[in-house]
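Notes follow the structure.
Up next is chain A:
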Amino acid sequence: MRRLRKLMSLTLTGVLLAGALAGCGQKDSGSADSDVIKIGGIAPLTGNVAVYGVAASNGAKLAIEEINASGGILGKKIEYIEYDDKGDTTEAVNAYKKLVNNNKVNAIIGAVTSKPTLAITPLAAKEGIPMITPTATALDVTAAGTNIFRTCFIDPYQGEIMAKFALENLNASKAAVLYNTADDYSLGVAEAFKNYFEANGGTVVSYEGYGADEKDYKAILTNVKTQNPDVLFLPDYYNTVGLIAQQVKEVGINATLLGADGWDGVLTVAPEAVEGGYFCNHYSTDDTAEEVQNFIKKYKETYNEDPVSFAALGYDTVKILAAAIEKAGTTDYDAVVKALAETNITSVTGTITYDENRNPVKDVAIIKIENGQNRLYTKVNPQ
Partner candidate 1 sequence: MALLETKDLGIAFGGLRAVGDFNIKIDEKELVGLIGPNGAGKTTVFNLLTGVYLPTEGAIYFNGENIVGKKPFEIVEKGITRTFQNIRLFKDLSVLENVKIAFHHKMKYSIAAGIFRLNAYWKEEKEIEEKAMELLKLFDMQDAAYTTAKNLPYGQQRKLEIARALAADPKLLLLDEPAAGMNPQETKELMETIHFIRDKFKIAILLIEHDMSLVMGICERIIVIDYGMIIATGTPEEIKRNKKVIGAYLGE
Partner candidate 2 sequence: MNSRLKANIINTTSIILIYIILVLLIRIGFINNYYEGILIEMGINIILAVSLNLATGYLGQLTLGHAGFMAIGAYTAAILSARMNLPDLPLLLVSIVLGGLLAAFFAFLMAIPVFRLRGDYLAILTLGFGEIIRVIILNMKITGGGKGLSGILPLTSFSTVYFITVITVTIFYTLINSRHGRAIISIREDEIAAEAVGISTKYYKTFAFTLAAFFAGVAGGLFAHHTLVLDPKDFNFIRSIEILIIVVLGGMGNLTGSVLAAIIITILPRLLMGFADWNMIIYSVLLIAMMLFKPGGLLEKREFSLNGLLSGKKKSQGNTPVKNEGSE
């Protein structure tokens, strides 16, 4: 037994060491291969926010398949190389470096959530590589460099839209806002909502933050209840929204629930608790536009599930990038970036052009949850 133990431990040490050495000596696999156009993807494929990463990634892959099936761009096929950032900044930086240095990609799609995206923007800005994040809504993302674009609309915009909607469409005068202090998306949307709501005659009776790992909202909701708000704004991702919504019912609050694009998917979590709520989104599956229905059909065929808005954004991002490369006629960084700035295409999430901050200008869909279904309630134009 003792011998065996010793042998095992020796082997184990050996394996670990060999692994360590192998790791150092691993060779570059990527070289500038001109037969294909290489697009690098960075998304959280595992970890807390994997749901969004996988959706965005699936959308992007679907678009690439379509493009390759119809002959690629500039007569070349697209090769999509993707790394998992786990929603973590360090991993995102590693993934970025690996894509640029080892795989020598021509452009970057990613990252999906704001923080990892913010971690790589300085690096991307330095190298000037064309980069589009499908879904990172934080205001600062595109500020790092003129080569950084996004497909989604920004946080403050969503907050304002929902505040306007609450005031004008729902005639609300008292609003309560609960937001996740550890998440810049949630914070940014909440702040914008509060500012707009108060500036336009409403009162925010309760503005409360909670931590990222929070699961028990009853204490906060008990406070909210005493204020009797007309609407309760919950700008967070749908898992958290589902938890809060159920506890809203437990505590017995009757306010109308409002949310932002993070709500997409909430029906899989707590359909009953969010019944009657409204949220804004990048697109609606109800939309009768041809691009939308086509996309939904193909997505369902490929992945056997309904596409959430992150999937649509991933899909559109590839379309935007492909169009720009086609227009530039080359994969040269500067040429592609210039073409990106002049984007004007109509795809699943609307007709997209870019403003001077490389943020998209497009419609917002407001969705009502009725009988356990998402229904397109209205479309709001940015102007």
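Picked so that all candidates are chains of the complex that A comes from, given by their letters.
Throughout what follows, a contact is a pair of C-beta atoms (placed from the backbone, for glycine too) under 8 Å apart; a residue touches a chain by one contact, two chains touch by 3 or more; residues count from 1.
As the structure is a computational prediction, the values presented were derived from the model and not from experiment.
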Which numbered candidate, 1 or 2, lies in contact with chain A within the complex?
2
Candidate 2 touches which residues of chain A in the complex?
5, 8-9, 12-13, 16-17, 19-20, 22-24, 26, 28, 46, 84, 88-90, 93-94, 97-98, 100-102, 115, 118-119, 122-123, 138, 140, 180-184, 187, 211-212
